[in-house]
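Here you go, one structure.
Shown here: the complex without one of its protein chains, the others still in place.
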Amino acid sequence: MVMIAFYFFAVLITLLFLVTVMSKNVLYAMTSLAAGMVLISGLFFILGADFLGAVQLIVYVGAVMALYSFAMMFFDMSKDVKEKNGSAATVFVLGGAIALMLVVVFSAPVIGQGVSSLYPEAAGATNPQAVGLVLFTKYLVPFEVAAVMLLVAMISGIILAGKKMDASLSTTEEEIPEMTQGGEK
Amino acid sequence: MDGILTILLFFPLLAGLLGFVVNKDSIRAYGIAVASIEFLLSLWLWMSFDVTHAGFQFVENIPLVSDFGISYYVGVDGISLFIIIMATLMTLIGIIALNIKKDIKNLIITLLFLEVAMVGVFISLDAILFYLFWEFSLVPMLYIIGAWGGERRLYAAIKFFLYTFTGSLIMLVGMLYVAYVYHSVSGSWSFAITDWYALILPLDVEKWLFWAFFLGFAIKVPMFPFHTWLPYAHGQAPTVGSVILAAVLLKMGTYGFIRFSLPMFPDASVLYITPVAILAIIMIIYTAMVAYAQEDMKQTIAYSSVSHMGVIIIGTFAMNAEGITGSVFLMLSHGIVSGALFLLVGSIYDRRHTKLMSEFGGLASVMPKYAVIYGIMLMASVGLPLTIGFVGEYLSLAGFYKISPIMTVLAGTSIILGAVYMLNLYKRSFFGPVTHEANATLNDLDGKELAALVPLVLIVVWLGVYPKPVLVPIDNSVKALTSFMHEKAQTRVAKATIVVSKKNKEMK
Amino acid sequence: MLEPISVSLESLNLITLSPMLIAIVGALLILVIDLFKDTLDKTLYVMLTMLILFIDIGATYSLNINERGFFDLLLADGLSVVSQLIILLASLFFVPLALTASNKRFHEYAYPEYFALFLFMVAGFQFMVSTDNLILIFVGLETASLSLYTLIAMHNTRGAHEAAVKYFTMGALAAGFFLMGSVAIYALTGSVELYEIAKILQSQGADESALMLPMMGGVVLMLVAVGFKVSLFPFHMWTPDVYEGSSAPMAGYMSIVPKLAMVVVAMRIFGIYINLDIEAVSYLIIIIAVITMTLSNMMALVQKDVKRMLAYSSISHAGFVMAALALGTTKANSSIFLYYAMFMVTNLGAFAMLWISQHKKKHFDERYDHPFEKFSGMISVSPMAAVIMGIFMLSLAGVPPFSLFWGKLYLISSVVDFAVATAETKYIVLAILMVLNSAIAAYYYLKLVVYMFLKAPLASDTVVYANQSRPLNVVIGVLAMVTITSIFYVQPLLEFITYLVSSSGY
Amino acid sequence: MIGLGHYLILSGILFSIGLVGVLRRKNLLMLFFATEIMLNAVNIAFAAISNHYHDMAGQMFAFFVIAVAASEVAVGLGLLVILYKKYGTLDLDAYTVMRG
Partner (left out) sequence: MENLVYIALFAPLAGSLFAALFGMSKKNIITGIVTSTLIFISFVASAILFSHVMTVGPVHVRMMDWIMAGDMLIPFGFLVDQISVTMMTVVTLVSTVVHIYSNGYMDHDKSFNRFFSYLSAFVFSMMVLVMSDNFLGLFIGWEGVGVCSWLLIGFWYHKEDVSREVNPSISPSWAANEAFIMNRIADLGMLVGIFILYWNVGSLQYDVVFAALPNLSDGILVAAAVALFIGAMGKSAQFPLHTWLTDAMEGPTPVSALIHAATMVTAGVFLVIRANPLYSMEAVHWVSYFIAALGTFVAVFAASMALVNRDLKRIIAFSTLSQLGYMFAAAGLGAYWIALFHLAAHAFFKALLFLGAGNVMHAMDGELDIFKMGGLKKVMRWTYLYMGVASLALSGIGIAGIGFAGYFSKDAIIEVAFNEHTYVLWTILVLTAGLTAFYSFRQVFLTFHGNERYHALGIHPHEMYGYVLVALSPLAILAVVAGFYKDWFEHFVTKLLPEYHMSEHTHHIAWILGLLVIAFAVGGIVLAYIKYNRGLKRNEKLERSFVYRLLSNQYYIPIFYEKTISKPYAALSRFSWGTVDQKVVDATVDGIGKFIKTTGDTTRKIQTGNLSDYLRWMAGGALLLVAIAFVAFKLSQGAH
């Protein structure tokens, strides 16, 4: 059962992501990306990471994809995108080689077999509970830093997309008494 | 007077910094005054120097980076004493003879900084301190060549800088190697060369270290085939630059051999006498020929410098007190003589704006004083007895005879080939009828030039006739050096090759 | 039901968090002030930022060494203290450069948020270096990076936009590699905490060769991410473009702080392998370091723009540092910090000097902002500036007695020591390659010196030293003084660094 | 039985797909899509290892990766907005002023 689910998800995700990568149409690409992400949350559920699955759905499919859709509309990209892909071979050889490398690396034995878990799932706790337990003790600091990061992202987004950036002070000429060379003889 | 070396070292630095304040019309007088004081200080050093004592004197040792064993460790012995005096003298002479109007303030200040570096190199007893001054000396010289030089000055300046810089960096690796070996033997860091002397290195380590140091020094000397920067540097440098370059900066290389290579790696030095001597002989003969082929007076003298430096190297690697004393003395004499020759070429260049021999001819009739001084310097350059040039050349060759008679004969061709190109130069420029109109009305040397040159002439004659006051301190230190090397040497060949002077044996 | 967990406040050791907290609180403070009144002058923000950095330095300096806090997540060891101090000092020198002109002189300084973001970035870097948990390293890295991208883009010129987007995209890819590397390590050891990982690997040391493949896989993936951040070949490609596109001080800042932070991370990660005597890792790093320094030097040699030249030169310096990092000795690690400390004053100074002549519209050239020609004959136009820039260049070239010479000396010394101690000729070759690279590097630094001192000045109205201002002069003056007088403080500095590094076991 | 290896290999393949996307895309927006794929691929691996060791750290990592991904999108789109507003194209071939 698990096996069927895994292969089902795996094949589908792979295909969807391939579409994302290969499609000329932004809409297709984005849709398949969103679909792939939804399916990944399925994998999370299989792995017992319920909280992660939920977050995946909410953050990725909900927030990120929404952001992308808005962006797509803003950029007016409903048409096919023309891309000059000079050396497809290079790209695929590189991608293939990296894939091969990762596969080889990951298929090697894992030594941690005998290692006891440092932060085992608390006995009897559900996954979200366990997550909460770790997140608000051990990983409280990263959590807060992540908050800062999101704040940074927000500020950045606001600034970069904001109107103030439209005219650049760094390039417009304005009234500054200039000290030209030789002015201080 | 204990702090005299510190005063000697930092006085020009301070003066250079204060020089920024001096008005540019008065800067030349300021420069002369400062250089004179510095020269007098160096003479004072000589006066207070104990000539009977072979070791380092006026030693000061203040830790700078104690965790890494770097200290402000200075002192002089007979070997370095006179080179320092020569450095201060040639700076003074160079400033007196200065005939440059453009940016003279910068030039004088640069010269004073250069003097700091030169004095620093020769008084340093700490390898890093030595390296520090060694490298730093490149900067003012770069500026002097690059800013006041001839047409291809930038090329020449950069070539000079990079070439020496590269060599010395390899040397730095060698120094760090020795330092670590010292550290692992003694447990503490030290870059003091007196500590390093005591270090007995394994033979194969000595071998590669020898070449690491060799590269740094050989480029500076410059030895064949690393000499090609020199003709450019000389050819493009202003007179004062050439004077100091030839007189002092080149000596850093040969001084390095004596201060570092010989006492630190006696076995390797003995082992590599032959390859080094072959290079030196190529340098002597080949560059003498190249010098003969030159059309440009200054280039001839530049190549002649290389050729003479070959004799210095030969003397250094003679491994006996005669040769090494000779090579140190030859450093002095070459400094004085080539410095004077560059000054002389500079004076004619100032008048005619050319240095080509073909442009001259018959100068002896027009500028007799000039011709006389030139002639004296020329004779000193070809090693005429009773001039300063003979003593060192003779001792160097005599010393090396002990190593290899055949190579001595080959090296001795220096006295023939030197005469060939020098006399050719003299004949073409000074003899014959006055062929160029422009030469007929040239003024003879003026007071300023005479003030710079006459002292040199006097020194040339004085030290040629009575070199004893200079030779004795050098010789004392050199004898101590050779007996030290003899004791330190590990291989039988080295022990046999390094000659300890009998007098020194008796002294013990 | 879950048992409630009780955590005592003392066991958290909150003090270890204080440096970052100060920066974050400072940033928030700036945001709040801006919220209340948005017409305040940037001088306020600059000074606030500097004050915060001062407090931060104090807090960092007063940390007890080798303490862990927050469930062992934070690590205040010598490495973190010394790197934070360098980061903070660099920041302290960087911020006042914003004072250079009125509010509206340059786009980024018109935003109070600029300073907030800057402080967030500093906090991010501080987190990065003061933990050995891969998660926190990653989050800190991203916080800092995202701020940095924005800071670059805020300069708001075409170059800045291009730079930001290039940096951003490559950064995203590098983040992917970092994560994949973490996966590899995590998969292998079941832990994301480096000290645990080290323990596990050590205990498994017996059949280490069987593990070589996944281990090296992790190392390679990590090295891609590290290589991107410290700009090793061929992950360096963003560097010249981003430096060129950003404002000069920012470029100078980027050549030090992010790199140093990543070097510390690399020291922590690769240190594990190096301490385990897995020589392959050392060799890998050394080979890539040598390639980096050589190629970047050669490319720097042919640059026409000073800023790009300095960018390539900083790549080559990174190669130097990585070579030392591969040795793993205390001396090598100390030398890295000494090197960065020395590099910081010099390189910031050099970039700040470029800043002086940066102009908004009057680009010197169609393509370049700071071509070498612009500096022709600077000695006669502005002698003091030329002398100072010359000193910075000589220092970069490693000419004694200027600051970077000592860094270089100690660094090469560490390589030579290693060679002697292990009796391996390879490392002597490495040392020689390093010095030969220094010699090549000397050429391009010298090129600028030659332009400034030895060439005739250009016609008078082509160069505008528009940004010259008192704060700038003060900063540059201080940096120049620090560069020149290095010989007097090398000893205490070295002592301090060695103490910190060795006490944390590196 | 589905072992850890399966997940890791799937993760690796997805990562490579993302990488191919990053390498071949010239449109910046679509390039960003590909980076999302890479991050997601990593998340699968983390979740799987976490499951394998019964260790929460992997899930934590994945959680923070998601956070980071979200932040990156914000900043990245902000950059794209500027680029688009100022230069009217998201084709990265247009942004090659600085080179050499």
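A, B, C and D are the chain letters, set down in written order, and residue numbers restart from 1 in every chain.
Throughout what follows, contacts are C-beta pairs under 8 Å (C-beta built on N, C-alpha and C of every residue); 3 or more make two chains touch, one makes a residue touch a chain.
All values derive from a computational prediction rather than experimental measurement.
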item	value
Where the missing chain makes contact, among the chains that are shown	A, B, C, D
Residue, one of C:Y45, C:Y111, C:F177 or C:Y410, that touches the chain absent here	C:F177
Touching the absent chain when the full complex is considered, from B:V59, B:M289, B:L356 or B:L442	B:M289
Omitted-chain contact residue, chosen from B:G31, B:G326 or B:G339	B:G326
Which residue of B:L395, B:V460 or B:A494 touches the chain not shown here	B:L395
Sole residue of B:T228, B:T274, B:S358 or B:N443 that reaches the chain not shown, by the stated touch rule	B:T228
Positions on subunit B contacted by the hidden chain, ascending	159, 162-163, 224-225, 227-229, 286, 289-290, 292-294, 320-323, 325-326, 329, 362, 364-365, 368-369, 372, 379, 382, 384-386, 390-391, 394-395, 397-399, 401-402, 405, 408-409, 412-413, 415-416, 419-420, 423-424, 427, 430-434, 465-468, 471-472, 474-475, 478-479, 499, 501-503
Missing-partner contacts on subunit C, residue numbers	165-166, 169-170, 173-174, 177, 212, 216, 219-221, 223-224, 227-228, 233-235, 237-238, 240-241, 278-284, 287-288, 295, 297-303, 424, 440, 443
On subunit A, residues whose C-beta touches the chain left out of the figure	90-91, 94-95, 97-98, 101
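By our rule, only the chains that are shown with their structure count from here on.
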item	value
A-D compared against B-C, more contacting pairs	A-D
Geometric centre: closest chain by C-alpha means	C
Averaged-CA centre spacing for the pair subunit B and subunit A, given as whole angstrom	67
Mean-CA-position distance for subunit D and subunit C (Å)	25
Residues of subunit A engaged with two or more neighbouring chains	102, 105-106, 110, 112, 115, 117-118, 133, 138-139, 142, 146, 149, 152-153, 156, 159-160, 165
Numbers and ranges of subunit B residues touching at least 2 other chains	none
Category of the chain touch graph - line, ring, star, complete, other	other
Each pair of chains that touches, named by its two labels	A-C, A-D, B-C, C-D
Contacting residues of subunit A [partner subunit C, same complex]	101-102, 104-106, 108-112, 115, 117-118, 122, 124-125, 129, 133, 137-142, 145-146, 148-149, 151-153, 155-156, 159-160, 164-165, 168-174, 176, 178-182, 184
Touch list for subunit D against partner subunit C, complex	4, 8, 11, 15, 18-19, 22, 28, 31-32, 35, 38-39, 42, 45-46, 49, 52-53, 55, 57-58, 60-61, 64-65, 67-68, 71-72, 75-76, 78-80, 82-83, 86-87, 92, 95, 97-100
Residues on subunit B engaged by subunit C in the complex (per definition of touch)	63-68, 103, 106, 128, 131-133, 135-136, 138-139, 142-143, 146-147, 153-154, 157-158, 161-162, 165-166, 169-170, 172-173, 176-177, 179-181, 183-184, 208
